[in-house]
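With one protein chain withheld, the remaining protein chains of the complex are depicted in position.
Chain nomenclature is as follows: A and B, assigned in order of appearance, with residue numbering initiated at 1 for each chain independently.
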Amino acid sequence: MADAQRVDRARILAWLQDYGVYIAVGALLLVNALITPNFFSVANIQTQAVQVAPVVIVALGMALVIGTEGVDLSVGSSMALAAAVLPLYLGYGAGVAIAVALAAGAGAGLVNGALVAFVGIQPILATLALLVGGRGLALVVADGQLKQIENPALLSLGAEDIAGIPILVAFALVLTLGVAFLVKKTTFGRHLVAVGDNRVASQLAGLPVGRVLVGVYVLSGLFAALAGVLASARLTASDPSSIGNLIELSAITSVVVGGTPLSGGSIRVVGTVMGALLMQLLRATLIKHDLPDSAGQMTQAVIIVLAVYLTRERAT
Amino acid sequence: MTDRSWLPLLRRYGSVVVLALVVVVASVAFDTFATFDNFRNIAIQSSFPAIVALGMTFVIISGGIDLSVGSVFALGGVVAAYGSRWGTVPALGLSLGIAGVFGLINGLLIARTRLAPFIVTLATLLAGRGLLLSITEEGSHTYLVPRDSFFTLLGQGSIFGIGFPVWLTLFLFAVAGIVLHHTGFGQCTFAVGGSEEAANLMGLPVVRTKIGVYLLSGLLAGLAGALNAARLSSGVTILGVGLELDAISAVVIGGTLLAGGSGHATGTLAGVLLLGVIQNSINQIGTLNSSYQAVISGLFLVVVITVQTALGERRTR
Partner (left out) sequence: MSGSFAIVDLVEVSKRFPGVRALDGVSLQLWPGEVHALVGENGAGKSTLIKVLTGAYRPDGGQLKYEGRAVSFANPMAAQAAGISTIYQEVNLVPRMSVAQNLFLGREPRTRFGLIDRARVRKEAAEQLAAYGITADVDRQLDSLGVGARQMVALARAVSAQARVVVMDEPTSSLEPREVQTLFGVIDSLRARGIAVVYVSHRMDELYRICDRVTVLRDGRVVHTGKLAELERVRLIGLMLGHELSEARRHAHAGTSPAIQGGTPVLEARGLTRKLHQRKVLEDVSVTIQPGKVVGLGGLLGSGRSETAKAIAGAMPLDAGDVWVAGAPVRTGSTAAALRAGICLLPEDRKGEGIIPNLSVRENIVLAAMGRLSRFGVVSESRQNAIVETFIRRLRIKVSSPEQRVRELSGGNQQKVLLARWLCLNPKVLLLDEPTRGIDVGAKAEVSGLIDELAQSGLGVLLISSELEELIEGSSEIFVLREGRVVKHLGPGEVTEAHLLAALAVGSPAEEPAHHG
């Protein structure tokens, strides 16, 4: 009897873990539809989307890392590095500058990956070191200064639309599709999931575990760098001291709330996006009703604990 | 079996040796470094992160981590500033009280459920920030400490020319050393971090120990925040962001293993001082961006962790 009850409870919890975030997002949208004037205006939708896009991009990379049972605390610093490097190379054209910025992020990811995969350092520690050192490096490179961006090509990335969608948002959408494809349909993605689910079995089956691990951290750094470039473009300034601050927390929250377990082995791409959206909507709802930011942060805290608790129940 | 008895010695005193080396090098390189005034400044500036790192030392030895210390530090400062209008005891009482509540929440959640300390203290970090904002009108209001109140003495007063916070820090570290090595609680902390399974089988009070270390960490962070408010004569709200990282870095560089089970208060003190001295040296150079400190910290971290891992201090799966 107790067994049957336990099975039911497990099934409900599992369902909540997978789909809870959709319900929450839906509920928030509904609430706003009812009590917030002009919530569904095009202007507002665009604003919300643009604000959440960088978080989504970073969270997508974070989801890949968490899928291998790891974590990447250094994403904010990778953003800062990219932002710092950007103005230095704009003289060669926007394309080159962006490429170097992306390379910087990927480089940070490479260091993370090597430390985790080949030296065997715990992901928290390795990415912690990059977190501390990376932002410092970014500030050194930028000489601690905020620099205005005047390059028109770059600025257009932040300001213009494609087919009515802000470019930032378009990037986020494309990346979401890309990561979904990666996870579901590529050998690398399937290897990733296998490694996260059962590393020993994957090793015995001859999977290139080291390469997979390095790969996810490189991707995470790369995505963070992209977010840094886009955010700077929108901000029309490169501000390495404040860009990406605490974004690792937002990213981890989005991933966890979206139903991806910290223990790895299963990645919910759309869920991650929903998780980011949920947090964004939460904040927006509070702001629009003059509720203090503090309430938002506290609610976020509760949501994280709930989400992880639900995930933990599943892992047996 | 290789006799690795030199390993604990290295871990215990490695950071002290490095600190001594860096101090020597800096004294030689900069004229203005090796002065009483400069050392005094370094000492007092390091005392606040040192107190926070002391609490973090306990948590990390027990195998956990506390990301909320930055928020608790800030909260402690603001609440102390607020309460200082009624006197020193209310100021300290309020800040320690709220810090204790946060520590208890952390400890209870971590010890009773199987949630990872990382996530739980992440949540309290956010909750703490939120609370901070709400009691300071979204960060805009700064409570001031009444001038000439006894409370300010705690932060600004000095004995024999050395700031009171420094003496307090030394005192706390001494007590911590005794607690760690001469009390059951201290031994349990090592045991829980070294092998929770063994600790359980030996019948040690694991839950109580875990709650204890997080409570301690919270209280110390709050105390540091209160002292800081006393020194600045106000409760500044933007402080403490990233403080947990400094604390963790100091603890790890000081030789305590992040995996738990081993550590020394002395090492942490050396770690904090080391970071302080590096920062000071960079300032001495004057032309260098102060952010180099972060880069060097990061590098130190990587080196120390790599060495620790290479020497086989990996956390056993």
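FYI, a contact is a pair of C-beta atoms (placed from the backbone, for glycine too) under 8 Å apart; a residue touches a chain by one contact, two chains touch by 3 or more.
The shown structure was predicted, so the numbers you read here are calculated from the model rather than taken from an experiment.
J.: Check the options A:Ala27, A:Ala153 or A:Val200 and report the residue that touches the missing chain.
T.: Candidates A:Ala27, A:Ala153 or A:Val200; residue touching the omitted chain: A:Val200.
J.: Out of B:Ala20, B:Val89, B:Leu153 or B:Met202, point to the residue that touches the absent chain in the complete complex.
T.: Looking across B:Ala20, B:Val89, B:Leu153 or B:Met202, the contact with the absent chain belongs to B:Met202.
J.: Per the definition of touch given earlier, which of A:Gln5, A:Asn38, A:Gln148 or A:Thr187 contacts the omitted chain?
T.: Per the contact definition at the top, the residue touching the missing chain is A:Thr187.
J.: Out of B:Gly194, B:Gly240 or B:Gly298, point to the residue that touches the absent chain in the complete complex.
T.: Reading the full complex, the residue touching the unseen chain is B:Gly194.
J.: Give me the chain B residues in contact with the hidden chain, please.
T.: On the side of chain B, residues 1, 3-5, 7-8, 178, 181-184, 187-188, 190-191, 194-195, 197-199, 201-204, 257, 261-262 touch the unshown chain.
J.: Using the touch rule from the top, list residues of chain A that touch the missing partner.
T.: These residues touch the chain not displayed: 3, 185-188, 190-191, 193-194, 197-198, 200-207, 265-266.
We take it that only the chains that are shown with their structure count from here on.
J.: Let me have the rounded angstrom distance from the C-alpha centre of chain A over to the C-alpha centre of chain B, please.
T.: 29
J.: Would you mind writing out the residues of chain A in touch with chain B in their complex?
T.: Residues 71, 115, 119-122, 124-126, 128-140, 143-144, 245-246, 249, 252, 256, 262, 292-302, 304-305, 308-309, 312.
J.: Hey, which residues of chain B end up touching chain A in the complex?
T.: Spelled out, the residues of chain B in touch with chain A are 65, 109, 113-116, 118-120, 122-127, 129-134, 138, 241, 245, 248-249, 252, 258-259, 289-299, 301-302, 305-306, 309-310, 314-315.
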